[in-house]
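Left out: one protein chain. Kept in place: all the others.
Chain naming follows the written order as A, B and C, and within any one chain the residues start at number 1.
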């Protein structure tokens, strides 16, 4: 509710390089259910942006419709945002990013929004390697319309009122991989320690960065029998690769050098470090990513940065966009003038 | 053109078990360009249906919009057909199949129709394991709208007028596999010998049977530099598994027993036999299918039946549809009558 | 002990409004429904409106119960008893109470001292404290607070506790363990009120016998039953408020009434589509194949279905669409009501398209028109819209019991079955054999001779593809003729004449019905105006509508949208003169109430001198 003013007690909060505290990265008060996973994701966003020293107004928030999509109002209150129509956020983001590639595009969607009505736009945004951070707050249900199965519900999942899902789920991670996505990760709203660094790495990525976040719906899909519940996710949770962004100026610390960290230099500067957790797995190898995912099917919730490719051209490159964003380009560069028109007219005389 | 009457010289044509010749499986005259791959696919359909002894009026043809989608008028002239709107054939097929699972649903689509505007419906028809034969006549372009790149155009493909595609292609075969499709094949309009048996096997499959058919567009995408041209396809063409349908009554002949053929018993009777061509590969193993596809990427056009799973419930099973199709079910079974209504009313008094 | 001191002198019996302000997600809806049902069971007519937010938990929500011994069916617009359970909306809630009214609040915590009104009786009851003392579990405490205020209201207005007991027993039939604590909570509130408030309220209930032939049902549930009885065997949908409960209803009735007892198989198929484009595509596929099929949705869904709607129109495939309207444009206010899709439904899709639209006014008509819609869709081989709205669809209305005539058979329209096909020489799908604009269709797969090809591209009357002007136009003209012919086959208008000669009428549509009738009565009683009444029930307009309009100088057209959409249709599709039709527009999202109508009529009449 915008009508509720949040208390601001931020005197003792840590300030980042811009002199801002986490409060400066918050938005209006959440209207989600108490305990909703999405609120934890919002908190992770706030922390990640703060740690990344993002100038709030240099971000643009895009979303569709759903409880998840509502959350863009709950963080980055000093950024512009657009809450579009159901399932069509990627297209809005595409147009926005095309004319101003300099902003950070933060997309928030739900499993209904991205995998049912919006799967086409989701797929094609991946194909264009649209430079954005795209989070699916995945709870296996349609929260806002009160608990229908979504396309990510696993076979055998029980709905709150007893129905059992028989259709195979669409796994956004596998789908994104098969569509050639360049940054594919999975997180869990319950593990901010993993999620925040993932978000930072995704922000640093040039291209489409997907984070599929298991984010339980406490109201409609957190009961026994739901594979997207907190309990189930904790039980089968398996972090594979820890990824974090290390800014240019910072040294890669010992923490990362342990366990044979891999360093991926990022296009816009800085590095993403990758630390293996338990498996021998290189997320720069698409074959291995496929292999890992198809062998895990159903048995584990694999999380972490599962695949990264920093070498691919993004949408801006493929469209040879100029350095000066089109949205502020002076009219003199856009209008060829009367003399040119007269020349063009010759071809039609 | 429906106005052109085809000459019918069918005296000496072979008759199938129903006493029908291939002529009985043809439709109106094609209006496609001379040499269009789609016409060869039409011819393969005619042969496959004839060989399968399909009663023509027991098939229902569904399609979207495009040169490819037009072809449902060019075969099975004695079947009903519905040429719907662009990209939305799967939904029409879903509704039709739900109320009468007894017909054979033959869907024809294009790469534009299925992978751009229609990718959402395509994905969800797979997820529902809709019982149909779904062919994508894949030419890498929008034929009917005169040659724009489609989403299946490979990176580096040159358009007729010079433009080079930079976006990664969507491979319907990989996509279908990652969405859990139960019958995934690739064919080539130029190889009827492979295609006809594939179509027969697909018809026998209970569930969603995808055949992605490379079907060159001679007018807009058959030049040098196009990876969907005849020349390119012939060069990189690689049949992996030969599949054919063998009716119940027939014996598995020696031809199939050579080379270690695998026999898959089909739900509605008969068997599909799988013969390996050159590679050690079992198309009943989804892992292997993924592995093969991701390692081939770009270098070969792998064809044949790449994956089959005859054990999964189809849409009818998942919805517990009755044996008697809903479209002919007597009203007495549908209307509960006044006494039941009076009972129901009690709950609202 | 507080003494109740009403500022109103006279006691109002069976004619007042109770409004409950709460926080959503606290389970208040079922307590509120219980209270309303109890009054209904006392034989007193009621009108209930649930005003809920587009959110799952934590935002303000209201429930209005109008007690109307006279049996009005609209919202009153007044608030006589306010149960103000939500601190956040407390100030507004207090403001909304009509002078002389009562406000009940939870006195566990001090109430904002500044907020108070001299003309309102304020009663505090420590509901939370009582619940905390009596119940252990946190969720139970929240739920029981709701039951407790039911008890308070029961005590103050005179709800029969025996009726409440019965209702609680019915409510928890499946979980009888829950009956005692719930009754305990009700009684707690009841006893507290009885003990602490001595003087009677100005608002009293007295049992009547006016509801025994009636039920309380919402329009979506009634429409769902209509689909079952119409013999619809296929439904596809994508969830969207406020249409979701229609498919939920269909599903649960089918599970109850349509599962084959022997095989356990379903004599129906419901598919949750991936979006609305797909839902309507499935309906078209199923209809094309000969089943009765429908999809429920709301405005955004209709926008998304537009392309397919034009396809069904032009290729003449039956389809039934329920549009349970909500406030637009765009996402708008998904939990508020409006009649903003009238024009869209009438002309949906690009190119020349005109559709059949039915406008139910209450749950009973939702049932009847659902049944009717399938007949019309198949008879005219075209999409048919049932245009309901959130108010009709999601609120419980008192309505006569739904009945079924077992001799009724569906009108499947013109279908050549196998036997018919045997008899004719050749079948052409789009031929106007009977001269009524309606061609014959066949069921795919039924007979070789019936095979045909359906397309949304240009076709001749024989069904072949064409780009020929005359052949194209021939088919398009016939389709228009067919639509025009439907005018006398759709439900005619409801007309209520005041019985005296008059030059003024009110014309309306859908759920404005009750408010309009009440306004007419008030204008008659207070202003001595004689006003006739017509309610449009379908499009194309029945000829009676234009005949009716012709008799008046002024026809007030009351509708719930900004742009006078019904008036636009009347002007376009009837002989009515524009100067006859005076708009009354009420589009702020609330169910219609008579105040605005009365005011507008008075203003207009005054302006005319």
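Assume contacts are C-beta pairs under 8 Å (C-beta built on N, C-alpha and C of every residue); 3 or more make two chains touch, one makes a residue touch a chain.
This structure is a prediction, so every number in the text was calculated from the model and none was measured.
The chain we do not see here touches A, B, C in the full complex.
From the options C:328, C:450, C:514 or C:540, the residue with contact to the chain not on display is C:328.
Among C:10, C:177 or C:578, the one in contact with the hidden chain is C:578. When the missing chain is restored to the complex, the residue among B:37, B:56 or B:87 that touches it is B:87.
Contact with the chain not shown here comes from a single listed residue; of B:25, B:75, B:122 or B:142, that residue is B:142.
Taking the whole complex into account, chain C touches the unshown chain at residues 53-54, 299-300, 302-304, 306-307, 310-311, 313-315, 327-336, 338, 340-341, 343-344, 347, 349-354, 455-458, 467, 469-470, 472-473, 476-477, 480, 561-563, 565, 568, 571-572, 575, 577-578, 587-590. Where chain A meets the omitted chain, the residues involved are 1-3, 55-60, 62, 72-73, 77-85, 88, 90-100, 102-103, 120-121, 123-124, 128, 319-323, 326-329, 331, 333-338, 340-342, 344-345, 348-349. In the full complex, chain B touches the omitted chain through residues 1, 4, 31-34, 65, 67, 85-87, 116-117, 119, 142-146, 148-149, 151, 219.
Just so we're on the same page, only the chains that are shown with their structure count from here on.
Two chain pairs are in question, B-C and A-C; the one with more C-beta pairs in contact is B-C. Measuring from the averaged C-alpha position of chain A to that of chain B gives a distance of 35 Å. Rounded to a whole number, the gap between the C-alpha centres of chain B and chain C is 44 angstrom. Here the spacing of chain A and chain C, counted between their Cα centres, is 40 Å.
Among the residues of chain C, those in touch with two or more other chains are 274-275.
For chain A, the set of residues touching two or more other chains reads 116-117, 119, 151.
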